[in-house]
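If you scroll down you'll find the structure; I have some questions about it.
A protein chain is absent from this complex, but the other protein chains hold their places.
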Amino acid sequence: MNPGFLASQLFQTLLAVLLAPLVVGWVNQCRAWLQNRSGPGLLQPYRVIAKLFRKDAVVAHNASWLFRFAPYAVFGCMVLAVSIVPLLATDLPFSPAADVIALVGLLALARVWMSLAAMDVGTAFGSLGARREMFVASLAEPALLMVFFTPALISQSTALTTIVETLAHRELTLYPSLAFAGVAFVMLLLAENARIPVDNPATHLELTMIHEALILEYSARHLALLEWAHALKLMTYAGIGIALFLPWGIAAAGQWGVMPLSVVALLAKLLLGGAALAALETVSAKMRIFRVPEFLGMAFLLAVLGMLTRLLLGSAG
Amino acid sequence: MTEIVLVLGLPLTGALLLALRGHRPWAAELNASVSLLTLLAALALTARIVSLGPQTAGRELFFVDAFNVFLVALTAFVGFTTALFGRVYMRVEQERGKLTAGRLRLYHSMYQMFMFTMLLALTTNNVGILWVAMEAATLTTVLLVSLYRTAAGIEAAWKYFILCGVGIAQALFGTILLYLAAEKVLGAGGGALLWTHLQAVRDQLEPNVLSIAFVFLLVGYGTKVGLVPLHNWLPDAHAEGPTPISAVLSGLLLNVALYAVVRNKVLVDGALGSHLAGNLMMGFGLLSALVAAFFLSRQTDVKRLFAYSSIEHMGIITFAFGMGGPVASFAGLLHMTAHSLTKSAIFFAVGHAAQKTGTQVIAQIRGLIQVSPAVGWGLMLGSIAILGIPPFGVFASEFLILTTAMREQPWATPLLLAALGVGFAAIFSKVQAMVFGDSTAQRLPHPPALLPVFVHLLLVLLLGLYIPPYLAQWYRAAARMIG
Amino acid sequence: MSSWSAAAVLAVPLYWIAVGLFGLSSKASRRAHARAFFPLGALGGLVLAVAACTTLGADPQSLILPFGLPDLPFHVRLDSLSAFFLVLLGAVSTGVSLYSAGYFEKSGDGDIRLICLQYHVFLASMAVVLLADDAYLFMVAWETMAVASYFLVTTDHRVAQIRSAGLLYLIVAHIGALSILLCFGTLQLGQWSYTFDAMRGNTLSPPWASIAFVLALFGFGAKAGFLPVHVWLPEAHPAAPSPVSGLLSGVMLKTAIYGLLRVSFDLLHTRVWWWGVAALSLGLATALFGALFAAVQTDMKRLLAYSSIENLGVILAGFGLTTLFHSYDMNVLAGLALAATLYHCLNHALFKSLLFLVTGSVMHATSHRSLGKLGGLIRRMPWVAAAGLIGALAIAGLPPLNGFASEWMLFQAFLFSPSLPSSYLSMLVPVATAALALAVAMAGYVMVKFYGVVFLGLPREELAQAHDADRWERAGLAWLAGWCVVLGLLPALVLAAVDPIARVLVGATLHDATQGSSWLFLTALQPERASYSAPLFLLGIVLTVLATFVLVRRFYHGRVRRSAPWDCGFGPLEPRMQDSAEGFSQPVKQIFEAFFKVERLQPSPFDAQPLYRSRIEDRFWYWIYVPVTRLAEFVSSLVAVVHHGRIHLYLIYSFATLLVLLLLIQ
Partner (left out) sequence: MTLPLTHQLINLMACLLLLIAFAMVSQRRILRLIYLFALQGLVLSVNTAVVAFATHQPHLYFSAALTLGIKVLALPWLLHRLIDRLNIRWDVETLINIPTTMLVGILLVIVAFNLALPISQLAGTITRSSLGMAMASVLLSFLMMITRRKAVPQVIGFLAMENGLFFAATSATYGMPMVVELGIALDVLVGAFIFGIFFFQIRETFDSLDIHHLEKLKEKT
């Protein structure tokens, strides 16, 4: 592969990794505005991470190697995930190494590491978080696959590159089946990124918390990595959403000419998306933990419906 | 043919000797050695037949062909091994005061007498003599069934006597009708009752008479085969008699009775040109297998259990012969052999188990392999063999029967499947409980005679894995004869 | 290929039997015995695997042995399909035998000589099942396999549950075998033509072919643990010694898949589309069932047994998809589905046996099987924990291990099925895919539960005596774990092995099905269609992880302080505050309550020592098995009336029989 491709890959990855906390910050900021609070500022996440990195780590007595290794693994998986998704450019050198199914697998891998690490210390909260996380995931993961399969049917491929090219770089057609998939995807995004109404990262209320319970035992650099990884996860989902549902303006790899344009497009989409997310979170209320399966079941159903409509309407769907 | 004289003469003289001296301590050894000599004679006879083909002897009074000579050899062999087993078994019974010397004498002489009648029934060429021998077989064993003089024993013997007597009377009537039909063709006199002659003219015999005759013969000999619903004597007699007798009843008498039925079936099919006899036999066979299977699950007495399993297997064999054709008949013969070897082995093992635990009640026999692994494994392997699990010979025949049935009588396969499945579950659950777990057995004064058990099982294993060519030839010839 | 390898393949079963017999006769002490004979068995497995590997793709070689029935000598045939499964058998048995050398030395129950004999006869019979080329030999080997494994399962026959488990197992196995027997009965042409060659030549009419297929599906399903004949599996696998459980689950279940493939693709020529649909739906139902029940188990071996049911369900679904494609002559797609199916067979064999061996070590170390007593073993037995981690990640279908690769291919195959001609079928696909996805995701949940509860957290009971596995056990674990990784990283190996099979069975070269696949890339149809590269994947993960690690270390090497975990300020944390196994599975129990038959014993607030117990039962037991046994009992009670004891009655029977027959023939 020529260096141009490699460069664009590196560029996208770095950009995403650096941009990720900003997105979180932006969402929080929007939420603050919508709730008539003056927010902590866009750069707050960076400050948090930086501070955490400088602190001394506290690790429980009986924590094993797995506990200390997990943050790196999770972070690594997330970086990989974000570099698979075509944020700026399609057919990046890495994209043939993993299609959407592999992407889902990668996210699952990260999740499993995190849950195992949470169970390692052996506190009530850790296992509680792990249980809830894995359970939510075990419903969300198939739904996510279903969401992917609708465009995969449209583009006759599960490779993100091909999907994006089919959807974006051909003449514009409206796919009703994608509407279903889109709604389902948003619901999944909320569930997977620990946002209201499924989870609320702002509290440590044991009745409701999922993500926070998982990382309760972590501190300092480990916590920083996990937080960052969390931001990267949001970034990845945003990227997936963009690639599947508003793929316009994504450059083909190596076209440096178009690259700035696509950066701008990306930022614009992220701005809009973040604002929309914040709005969604603000208007909806946290639901009881046992309502979550119904919520996800709905998403699952919508995703399947999407596939069915696609099959029903044939090429028009 | 001197062999035949020996085969028949030895047991007879043995019976007379033992009738006089059967109560002596060495009587058991004498009994065994006579059986051994008989076995040798039978082998010689077999060798001759295999080399020279079917033969008649004694002014056509005897006729030996592939079909009956292999039964002769089998009978002599099982007779011998059973005598070996009985040697130890009856000694223990005597020392436990269940038998007096006088009864032992009765046992020994009647045992040889029984062997004589079996062999006579097999080797004779005369349908009438066959009948006489079958009746005599009943008479010789009936007193052995009541040998212990217990209430249950006497009851069982009485039922055995009455039911088989009545049945055999039907068979006599059938024989008379056969003769009636035959003399039209062959003229009055001895010739009209000889297989060899009847075979020759079987297609000229009057079908009407023969169909009626076959019904009487089937009901008659079928009673001794233990076909449902004529079987009711069988479990009682097996359970109450001394174990060696149960072994020979199951292993030999049933075979010989079935042999009589099949012989007649050949004639009748020939005369009718229809498949009437075959259909009747298939019906009885299926019914027996099915009913026996459902009986099995309720048994609490181990010997009754295996008596019912004998009914089941006789049903399967009858079905196979009824189906006919080279493969099915071959399978039927193979199953006969395998069944009598296995079943007698099982009865040997069960006998020792019952003596060790002092009871025949299944619920009180536990954990045999704890105390005496040999008995335990003998019972376990024997049951596995009889349940039709390879590589034992019973499986080979069941394989052939089932696959053939699937092609020729598909309707029957669900019934067979049900019978085999239910039977398997019933027997194995009980056997497992007896063999495994913690033990209730104790030691015995004499070491058990387990050689016969494992010799039998080894032979059955051989039948499943490798049937020697001459044996195969022999089966084929017999199967061809049965058609 | 060379004929020596075929000869070696044929020799190995005999060698195994010989080893078993020597083992039976040897008088060595338990330790010496285990050390001596099981490694020999492992050697046989290794030879088998290698030799079979070299025969892959070669033309079939057949041989006639002078045994068996007179007109039906034993026919033996070694073609690619057999070779593939023989490789599976060899590879797994190598690891398991190595492990057994350490295991059986320690485990007290059973006579080692008998175990050795039964163990090696079991291995040999499985090999013969795969080699047999006529119905008789096949059935002989098949039933021998069942009986040998039965004796192994009931090794510790003093325990009542183990006895009943063995009984149930053997009964189901025998009924299944009978139905396979009838299947062969429909396939043969009569007149002693029981060889598979003859059956290949015999084309059946569709109805008869369907009967044969259904019989085969039932018969082999009873061995593979498909619904509704799965009940024996969760009983028998926990009852057996762990290496045996590994073999049962890893290899024996696969022989059922082999038989299914052999019958429906090799012996039967007619294809009916609904066979595929039946197998597909049955498989998915089985997979979901297994996953859900695995999630709520509290005994680690039962949990693994149910997860076996789930995986076999996935395999059956793949088989069904293959049949479906093939029935519409879409051979390339059929090839893809077949490749996925076989690949998953191999993977499941490896990681499931690995996990069973892990449970064996755990049981030896702690003498506990119930998850409620374990925990924190990662610190006491690092080796086992590491092996277990690999196994758990692999079976959870996580990249870049082997479980993911096969599931990836299976999903690809599913995504192609909208191209099926019938619209109903293609509508079926989303639902099917969804079910599959749900089962796979649930597997992840199950494995986190398994690994987390056994190896992580704090010991729930005092497990001070827990010790790590010994040399032999480590060797076995390492062998299997290593293959899990290798097959995950290099799917190309497996594809190369499967290709000849696909060519024979569905008439498609995988080269079309997976164009542009290289050692690096695994693709479905065309590269732009879909591609996945495990090595790059691993590379990516490793690189990024290393990079972050180095960077963090480089810039932020702050101290690490050890302290007690945060206790929310209310006092010391106890191990019992962790999730128990029941607790972990509680959400599943709650959401999918309809599937389970749950008995809950709830404590009242006033109990002196409150006790909470909940038992999960299998509804099928009450839907099918109980009624059937009741029916049998009822019938036998009816029959028993016949034997009434009165001699008059008996005379009347024979009298009536006589009259009826006489009137009948008139």
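So that you can tell them apart, the chains are marked A, B and C in the order they are listed, and the count of residues begins at 1 in each.
Keep this in mind: contacts are C-beta pairs under 8 Å (C-beta built on N, C-alpha and C of every residue); 3 or more make two chains touch, one makes a residue touch a chain.
Given the structure is predicted, the values throughout are model-derived calculations rather than measurements.
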In the full complex, displayed partners of the excluded chain
B, C
For a quick check of understanding: of C:W566, C:F592 or C:F655, which residue touches the chain that isn't displayed?
C:F655
May I ask which residue of B:L12, B:L40, B:A57 or B:I154 touches the chain that does not appear here?
B:I154
Which parts of subunit C are in contact with the chain that was left out?
637, 640-648, 651-652, 655, 659, 662-663, 666
Which residue numbers on subunit B touch the omitted chain?
61, 126, 128-129, 131-132, 135-136, 139, 142-143, 146, 149, 151-152, 154-159, 161-162, 165-166, 169, 172-173, 176-177, 179-181, 183-184, 188-190, 192-193, 206, 208-209, 212, 236, 239-240, 295, 298, 300
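The rule is simple: only the chains that are shown with their structure count from here on.
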With chain centres set to the mean of the C-alpha atoms, which chain is at the far end from subunit A?
B
Counting in whole Å, what is the centre-to-centre distance of subunit B and subunit C, each centre being its mean C-alpha position?
44
Rounded to the nearest Å, the gap between Cα centres of subunit A and subunit C is 35
Between the Cα centroids of subunit A and subunit B the separation in whole angstrom comes to 78
Residue ranges of subunit B touching subunit C (in the complex, touch as defined):
158-159, 162-163, 166-167, 170, 211-212, 215-216, 218-219, 223, 229-230, 232-233, 235, 276, 280, 291, 294-295, 297-298, 326-327, 384, 387, 389-391, 395-396, 399-400, 402-408, 413, 417, 420-422, 424-425, 428-429, 432-433, 436-438, 464-467, 469, 472, 475-476
State the interface residues of subunit C toward subunit A in the complex, per the touch definition above.
375-376, 378-379, 389, 393, 396-399, 404, 408, 411-412, 415, 418, 423, 426-427, 429-431, 433-434, 437-438, 440-442, 444-445, 447-449, 451-453, 456-458, 521, 527-533, 536-537, 540-542, 544-545, 548-549, 552, 555-556, 558-568, 573, 575, 577-579, 583-584, 586-588, 590-591
Contacting residues of subunit C [partner subunit B, same complex]:
66-71, 135-136, 139-140, 143-144, 146-147, 154, 157-158, 160, 163, 166-167, 170-171, 174-175, 178-179, 181-182, 184-186, 188, 190-192, 194, 632-633, 635-637, 639-640, 642-643, 647, 650-651, 653-654, 657-658, 661-662, 665
